[in-house]
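Other chains of the complex are left out, but the ones given are in their true place.
Labels run A, B and C following the written order; every chain starts at residue 1.
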Amino acid sequence: MIGEGAVEPKVRAINYGKSKITDQKIVDLNQIKAIIKPDTITWIDIQGFGDTSTIQQIGDIFAIHPLALEDIVNVPQRPKAENYEDQVLVITRMVSLDPNKQVQMEQVAVLIGKQYVITFQEQYGDVLDRLRDRIRVADSRIRKKGSDYLAYAIIDTIVDGYYPVIDALGDHLEELENTVMESPSNQALRELNETKNLLVNLRRAVWPQREAVNSLIREENVLISDEVRIYLRDTYDHCAQTAEVVEMYREMSSGLVSIYLSSIANRSNDVMKVLTIMASIFIPLTFMAGIYGMNFEHMPELHFRWSYPILWMAMVTIACGMTYFFYRKGWLGGQAQ
Amino acid sequence: MIGEGAVEPKVRAINYGKSKITDQKIVDLNQIKAIIKPDTITWIDIQGFGDTSTIQQIGDIFAIHPLALEDIVNVPQRPKAENYEDQVLVITRMVSLDPNKQVQMEQVAVLIGKQYVITFQEQYGDVLDRLRDRIRVADSRIRKKGSDYLAYAIIDTIVDGYYPVIDALGDHLEELENTVMESPSNQALRELNETKNLLVNLRRAVWPQREAVNSLIREENVLISDEVRIYLRDTYDHCAQTAEVVEMYREMSSGLVSIYLSSIANRSNDVMKVLTIMASIFIPLTFMAGIYGMNFEHMPELHFRWSYPILWMAMVTIACGMTYFFYRKGWLGGQAQ
Amino acid sequence: MIGEGAVEPKVRAINYGKSKITDQKIVDLNQIKAIIKPDTITWIDIQGFGDTSTIQQIGDIFAIHPLALEDIVNVPQRPKAENYEDQVLVITRMVSLDPNKQVQMEQVAVLIGKQYVITFQEQYGDVLDRLRDRIRVADSRIRKKGSDYLAYAIIDTIVDGYYPVIDALGDHLEELENTVMESPSNQALRELNETKNLLVNLRRAVWPQREAVNSLIREENVLISDEVRIYLRDTYDHCAQTAEVVEMYREMSSGLVSIYLSSIANRSNDVMKVLTIMASIFIPLTFMAGIYGMNFEHMPELHFRWSYPILWMAMVTIACGMTYFFYRKGWLGGQAQ
């Protein structure tokens, strides 16, 4: 039974040893058990949770603990590493850019067994093709190592997938900096806010991821060899680095809010300067014109021959004086724009 | 004796084993002891603290430590887990939405004994009906486990009850984002502030809850089996996840305050632009009209045939010039709105 | 010798056992030693540090460590618990409301010995009367326990004394929220700031208090029995709860500053809207009146019969048009007020 919006499970098994490799689509789940052999490593990749019976069947075949199965299916869980009797479950968060440059997040559950690794994800598509290519290379390091190294490679590839996303966010922040300075529209602020929320969300993925990798390194477990623990330290450092960059971008986006608000304040200032300049020049002149528009019988100036040109000269003088005053104040020339 | 606003205690006992289940309302407290049997699990659910003698009687029957009893009755306590000689008291905070979508918080004290779990809450109504249904299912996992699993199920159900509340708050924040951008009234800010305070309050419930679950997992105690501790790790992760989402929403609501303030600043800008445009266009024109309203005897222009139409043309030119100036500045068209 | 502003020491001793209790004012300090008996508990309560010789004498009689004595007398010290050879000194901060609803803070030093507890405070008056009443009750729990329980009861009562103060601050914050929204005067901000500073001050009292209680619980010490440590856990939780509420109120008061600033911005907006509406309606009209106030010889309109009423109609049309424009913008009706 497949729910709406959910996708039908696709099961794919890559089985490899030092010398040979098979990569097949599994239709009949009962075949799976036969693929796993004591001298090869099998990566079973399950994408799509639409048909819960498939997942349940996998759970039965591999004797997955019910709690582990719940964490796999009820997405999103917090990234973590949990030890079960003869399996380790690592919940990771895969982050990628879709074709519209939108950030996509999806849970990938990595279940590590003695000779196999099972990955579960709800939707189709992942960032692991690079890894699959590496497995196909006959002489590659991964072909000589155990399931723990495969699990490390999967987790490491997922964590490395954060970098392009973070770079894209960094570029977007730089663009936004220009936007908020030059045209601080509400739209820009909204975008800035979205980026900030995205960063907060990313942090929520990255920090527990780091803890999860750390617990893989520290906690006793026969499934993870000491050699792979050294490799995982590298993954840990990449998580830490990612977390720091995310933090840095969050601070930068907070700084952009200040720039935005100050841009708006500068705009207001600009508007007000225009008003003030216009009003301050013309209101006094209008007053002067108003004076000689009065109808008093006894206004001697009205009858003087040179009154009118003299008034014009006075007006021009005042207008120039005000303009000079504003020029001195630096209100002309739009230097604050 | 029942105080004002307090509600009369209702006592309900669910007793179950692998094969049978009874669910009864207890009126005579002396019956309780008889219900508890060594081979079944009993969940005694007490709602309403109106009659302190009932609570006291329960305390006497189950030999509850006076401090535990105080923590149960004096609500709200901080969520915590306390070990007593042969009982564990877990103080939890139940969060739910009432029919008006208002967030309700209430303390639920969970007292774990060898064959029984007692829950205490001050008001009627809880989020545990889903759990009661699960108990009624004949073959369910809970029917095969001990009182510690029941306690875990209760706590887990309470913690899971946070999700819908948090989702509702997330939806509300999204609505608020639109509101503060489109009509940034004080009312919107007030609502935003209330949501923020609510989130701070929720955090106060969630963080110690997490600690409480953690101490249940870590601290030595014969009442909690190792198997249930594994289940509690899951509850712990859910607490952690909830806490992170609450934190994220708090940051988002802080971001909304920035948006709000900038919306108001944009409004001011808008108002000022209208003023500046109107004033800058008409004040010079009024000045020109004022000039030719003067009553000087010697104003040659007054007597020219085409003065009036020429002046009109000058005025229209100036008005168009100013309008073009404002258009170039981008002040027309309300792009900042 | 009594300094200015300092008050003369008053010494009061409550001595109690299971069956009897005495409560006396001590005038001659040499009597004190006689009051303390191996089978009763004595609470010596010293209020007022005006006469340093009294304190010194107490120090000599009970062999108080010079550092302890310094911490007792040089107020305020940071709340803490210090173990000395056969005494424990707990520095606590008592918080209360004076009759003018002003928050008062005062150090209470609690010195715990084998059969006695000595409390020191600089000024008269405390929040412990409730406790004294409980001691007087013949059958109360406190009468059956040792000096460590008495010390616990004193510290617990002091910590419980924080609640009414915090409640009062919460009420005050709610009032302030209304004030800053409806009349955001500088006075309101000042009050808000004072409340905030008070909360910061309270936090400084509460956090170390919590640590102090914690070190009483954790550190090895023969004077504090395991049973009382269980009780102290409760006090610890109350400290933690208080600290959390204080933190929450601090965040709320920060939120109020945002509301305040936005209220002021809204007011500005309101003022500017009035200006803009008035100016935008009347400046064009004044311009039109100015046109026909000109004295050109050749202005045909001046001589038309219906010019004047037509102009009026044009003016009314423009005024209505502008009003409608402002109405559409939502600037009428003061919705942002």
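Criterion: contacts are C-beta pairs under 8 Å (C-beta built on N, C-alpha and C of every residue); 3 or more make two chains touch, one makes a residue touch a chain.
In this text, all values refer to a predicted model and were calculated from it rather than measured experimentally.
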Inset, instruction - All chains share one sequence here; work out the copy total for the full complex from the 3 shown. - result: 5
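Basically, only the chains that are shown with their structure count from here on.
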Inset, instruction - Draw the chains as points, connect those that touch, then say whether the picture is a line, ring, star, complete or other. - result: line
Inset, instruction - Pick the chain whose C-alpha centre of mass, unweighted, sits closest to the average of all protein C-alpha coordinates shown. - result: B
Legend entry - Interface numbering overlap (same over half, different under half) for chain A and chain B: different
Inset, instruction - Find every residue in chain B that makes contact with two or more other chains and list them. - result: 261, 265, 268, 272, 275, 279, 283, 286, 290, 293-295, 299
Inset, instruction - Note which residues of chain A are touching chain B in the complex, please. - result: 65-67, 70-71, 77-78, 80, 82, 183-186, 189-190, 193, 196-197, 200-201, 204, 208, 257, 260-261, 264-265, 267-268, 271-272, 274-275, 278-279, 282-283, 285-286, 289-290, 292-295, 299, 301-308, 311
Legend entry - Residues on chain C engaged by chain B in the complex (per definition of touch): 141, 177, 181, 230-231, 233-234, 237, 240-241, 244-245, 248, 251-252, 255-256, 258-259, 261-263, 265-266, 268-269, 272-273, 275-276, 279-280, 283-284, 286-287, 290-291, 293-299, 330-331, 335-337
